[in-house]
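The complex is shown incomplete by one protein chain, all other protein chains being positioned as in the whole.
Letters A, B and C mark the chains as written, and numbering starts fresh at 1 in each.
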Amino acid sequence: MNEQPETVFHSASALGAQVDTLFLALLGITGTAALAVAATVVAFTIRYRAGSKVNRNDPPVRAPWVEVSWTVLPLLIFMGVFAWSSAVFSQFYRAPSNAVRIHVLAKQWMWKLEHANGKREIDELHVPLGVPIELTMTSEDAIHSFYIPAFRVKQDVLPARYTSLWFTATRVGRFNLFCAEFCGTDHSRMHGAVVVMPPAQFAQWLASGPIEPDLVTRGARIYRDYGCSGCHEPKSTVHAPGLIDLYGSVVHLSDGATAVADDNYLRDSILLPKKQVPAGFEPTMPSFQGQLDEDDLAALLAYLRSMPGATR
Amino acid sequence: MSTDESKVLDRPSYLRDGYTLRSWLLTRDHKRIALLYMFSITGFFFLGGAAATIIRIELMTPGADLVDARTYNELFTAHGVIMVWFFLIPSIPATLGNFLIPLMIGAQEVAFPRLNLASWYVYTLGGIFVLITLIAGGVDTGWTFYTPFSTLFSNSNVVLAVVGVFIVGFSSIFTGLNFIVTVHRLRAPGMTWFRLPLFVWANYATSLIVVLATPVLAMTLVLIAFERITHVGIFDPSLGGDPIFFQHLFWFYSHPAVYIMVLPAMGVASEIIPCFARRPVFGYRAMTYAIMAIAVIGFLVWGHHMFVSGQSMYASIVFSLLSFLVAIPSAVKVFNWTATLYKGSIALSSPMLYALGFVGLFTIGGLTGLFLAATAVDVHLTDTYFVVAHFHYIMVGGTVMAYLGGLHFWWPKIVGRMYPETWARIAAVSIFVGFNLTFFPQYILGSLGMPRRYHTYAPQYQLLNDFSSLGAGVMAIGYVLPLAYLLYAMLRGQPAPPNPWNAAGLEWQTSSPPPQQNFDRTTPAVGEPYDYGRSTPAQGQGARTPEGAQS
Amino acid sequence: MSAAPLAHFDSAQRQYESATLGMWVFLATELMFFVPLFLAYARGRVEFGDAFAAARRHTDAAIGTVNTAILLTSSLCVAIAVRSAMLAAELSQTQGRHSAEIDRHLRAASRFLWLTVLLGVLFLALKAVEYRSEWAEHLVPWLDFRFAADHRTGAGYFYLAYFAMTGVHAVHMIVGVSLVATLAVRLGRGDADRANAVAMTGLYWHCIDAIWVFLYPLLYLVGRHA
Partner (left out) sequence: MSVRVQRNREILRTPAIPTIRSLVGVWLTLLVLLVASVTSAYVPLGIVNTLLGLAIAAVKVGLIASVFMHLRHADNTVRVAAAAALFFLWVMAFLSFGDFLTRVERGAQWQAPRAFQSAAKPMRNRLLRIFPVAADTARQRPVPCILRLRRQRH
């Protein structure tokens, strides 16, 4: 693993460059402040050492102007740094809409990554240069943290919640990927690499490799294997809600409320059918909790999304 | 022993009130309880230090050469738990605070002596629980006990460790409660609030934080233990629990806890620097307001530990603003200490070396805190060695240096004998050098992206880790020195006069070591807290040069 | 004010003031001890609003209301006991040792303390009855918790908060009852200089009662109308 050694001031992502300039500014401010205090202490210690012949009468005990200035000046500087860092920080949460979505699943001591076309990787992430990438992450067990030092990005990955992180790589090469939140015995072995490739080479890599069925075909297979088609096919005898052009539509529930059939609603209906029962149906659907793991669920959801007429 | 020495020694003092074990273990004298605390926290300090030494040796090589992953996790957890709750939090309040606060305010005793002794027993009971945890195989969740790892996925004895920390929390609550009531109700006549020494102010503010923050930790730990036993709890993600809710509860205690550790150290520095600069402290009122401001704002900033934990962006920005505000009082205090040196006549005795070391290292620690308060930079730096270096600069560079400085400054008063000055200066310098060599490389490691709590790391970080391990060796030697010569001074040091440093303050106006009821005649007259201007040059330094004093 | 102040207090008055301030600071820690539970309840309320109302319908408001009345009455008894203990101490200071009136006050204080103990035990008994019925109804989250599927998690969260709050409160009640009982015995034997201890135990009792006064609407009156 010949990852490029990290350098302090040369990040490899668009947002990272802004973080580096802020880091440099802070280094400058705090450096001068520390040197100023140290120089003053050393100067006073030498000049006013015991026994030196120097004017010592009535040492000042209060100096209102000095005290006010050394309170207000740091306050102004801090507020400036605060505003600047908040501006940069808010960009971490504003992923561009055309970002390439990659699904990340963190489990105890490995990263499982899955591209939109179903290509899966473990502990390695191939991304194209200059294209904004958005990672949708969740964890299967303890809290992990997806951390790429070279891109200056880090985001905790929580169980029971999706968290997201986005970046735009600006340099080709292999970069370290670490887990930054203590997650158990092999926390320090849960590292990997992010490989940035020119877009053409990336597209070719994406298409190559073991031809795995993409998400939608795998989803269709699961849809049949687990018997969903038995009830939800239009011609089935069982009275079950139709799934054609369900994704994105508004569903009227039995208790009068309405819900948008988005990822969360579909996932809920699969794992907790009795939670939001559509109007006019009995809660007879069995729960698939514990039988479908995360990958199958992602595939099934992709298939339901791809049903004809489903709004993208 | 020469005649004057024996004359000095047979004066009644709290040390010679009884030699039996019973007289020490059932004492209600705040001075003896201070010594009981001093010995127990020194024991825990070297236990935690041993864990740190093994960690530093393991980290000299990228691979796993010394210990396996599980043991390494248990080592850094033991280092964290022992150092935070069993050394740093009780270090200055329970030893120097217990001994000096009644003396400094002219009282004979703390408000609730029995509660003071109970506090030490509760501390020891908590210590026994943690020792049992170590023997029974340790706990590998880190001192932060983050759920759901600590409640669902860690199979080390978390419940035992949690009960130990729960119990020791009450020992600091009892001490805090004692100090608040003592300072409010038992001040000598004439000792108004703005004549209190800054050491008493610092410990008073610390006690406020302890009393209001520790119970929240106690309940959080109860909830963790409950969840581990019944396997169902409010942090369990499968029952609608939110791991970030735990982090809110934990850091609501743990950030004020770092102010519990550093405020007493500020108090010690504010006592030592004016004494050895032979002039009153600069801006006494500003210092007291800064202490109280740190105590109050310290409660509002805990969210800066959770910028990347999935906390909402708006909350992170609010916490970032408040974290910048809490840095202002600390900056004001550093400027005031520096200004206290102006127009003084500075003697670089060992307490002064420790105090100036404290000011220097605390400044670096505080300034690097700004990197972590700025949200955008914190995204890169949190959970890396940058954070490890930051809090070690504040806790080890700040609290431990000030604790050693305080120990040296008041050692003549505590044991009635002087310590060898040259050895003390060697120890001070070696600790300062060793410390910087250990922790400054970790700032660089952190900004290069080495995550914390890593048993094995990428090979490119090895060189800086080797520097750090080398520094840890030098620092370890530096810490063993005071243990040796202070014990030697306790037994066979030269008898100390009542006021060896010619310092101002009520504690120096009684004999050293002081009698059981603190002051022979009625409590002495109370003047301005730091009236060094008028007194003669330091009798301690003037009368004897360090070399001449060696017996 | 106890007759002989401890050595390091220069007056009984100073000792009473110190004890009162110390007790109030301790009560502040008690309230901070409950803060995480209140926040857990509030967070659950925000996240599972309707499930909380559904779950609350299974708590027995009748017992809750009676228990609150019991605690308020016990607070009155403790307050009266503290009053007579203070009167007894005051008299014993001014008139020197025992007189008939001091004994009358001490006996009154002791009797009211026993009444408080009785009310406390009654409260705990009713609580036990309530817990027993909830256990039978499978409402204890860690003992085969059964609830309507749609509100299952919210109800589980509510009952966790419910058992945590009332459990910790009950533990404090047990400590309070035993303190009051020992003092009742002491005063019964005519021990005049226990006024400080009675006053402090009174403060502790009122604090537990005050915490229950807040717990009651949260746990028993949530969404009652729905």
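Simple rule for what comes next: contacts are C-beta pairs under 8 Å (C-beta built on N, C-alpha and C of every residue); 3 or more make two chains touch, one makes a residue touch a chain.
Everything quoted here is computed from the prediction, not taken from an experiment.
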| item | value |
| --- | --- |
| Sole contact to the chain not displayed, among C:Val35, C:Ile63 or C:Ala181 | C:Val35 |
| Listed residues A:Glu121, A:Glu140, A:Asp214 or A:Glu233, member touching the removed chain | A:Glu140 |
| Contact with the hidden chain (one of B:Lys31, B:Arg228 or B:His390) | B:Arg228 |
| Residue among B:Leu15, B:Val318 or B:Leu481 touching the omitted chain | B:Val318 |
| Contacts of chain B with the absent chain, listed as residue ranges | 151-155, 184, 189-190, 192, 208, 212, 216, 227-231, 237-240, 242, 244-245, 248, 252, 299-300, 302-303, 310-315, 318-319 |
| Residues of chain C (touch criterion as defined above) contacting the omitted chain | 13, 16-17, 20-21, 24-25, 27-29, 31-32, 35, 38-39, 42-43, 46-47, 61, 65, 68-69, 72-73, 75-76, 78-80, 83, 86-87, 90, 135, 138, 142-145, 149-150, 152-153, 202-203, 206-207, 209-210, 213-214, 216-218, 221-226 |
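Following the convention adopted for this analysis, only the chains that are shown with their structure count from here on.
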| item | value |
| --- | --- |
| Rounded Å distance, chain A centre to chain C centre (Cα mean) | 47 |
| For chain C, residues that touch 2 or more chains besides their own | none |
| Of chain A, residues touching chain B in the complex | 3, 5-8, 16, 18-19, 22-23, 26, 29-30, 33-34, 37-38, 40-41, 44-45, 48-52, 55-63, 66-67, 70-71, 74-75, 78-79, 81-82, 84-86, 88-90, 92-93, 108, 141-143, 145, 147, 149-150, 152-156, 158-161, 163, 176, 178-189, 191 |
| For the chain B and chain C complex, residues of the former touching the latter | 107-109, 111-113, 173, 177, 180-181, 184-186, 211-216, 218-220, 222-223, 226, 230-234, 239-242, 245, 248-249 |
| Complex contacts: residues of chain B adjacent to chain A | 69-70, 73, 140-142, 144, 146, 148-149, 152-154, 237-238, 243-244, 277-286, 307-310, 313, 316-317, 320-321, 324-325, 327-328, 331-332, 334-335, 338-339, 341-348, 356, 359-360, 363-364, 367-368, 370-371, 373-377, 379-380, 382-384, 444, 447-449, 451-458, 460, 533, 537-538, 541 |
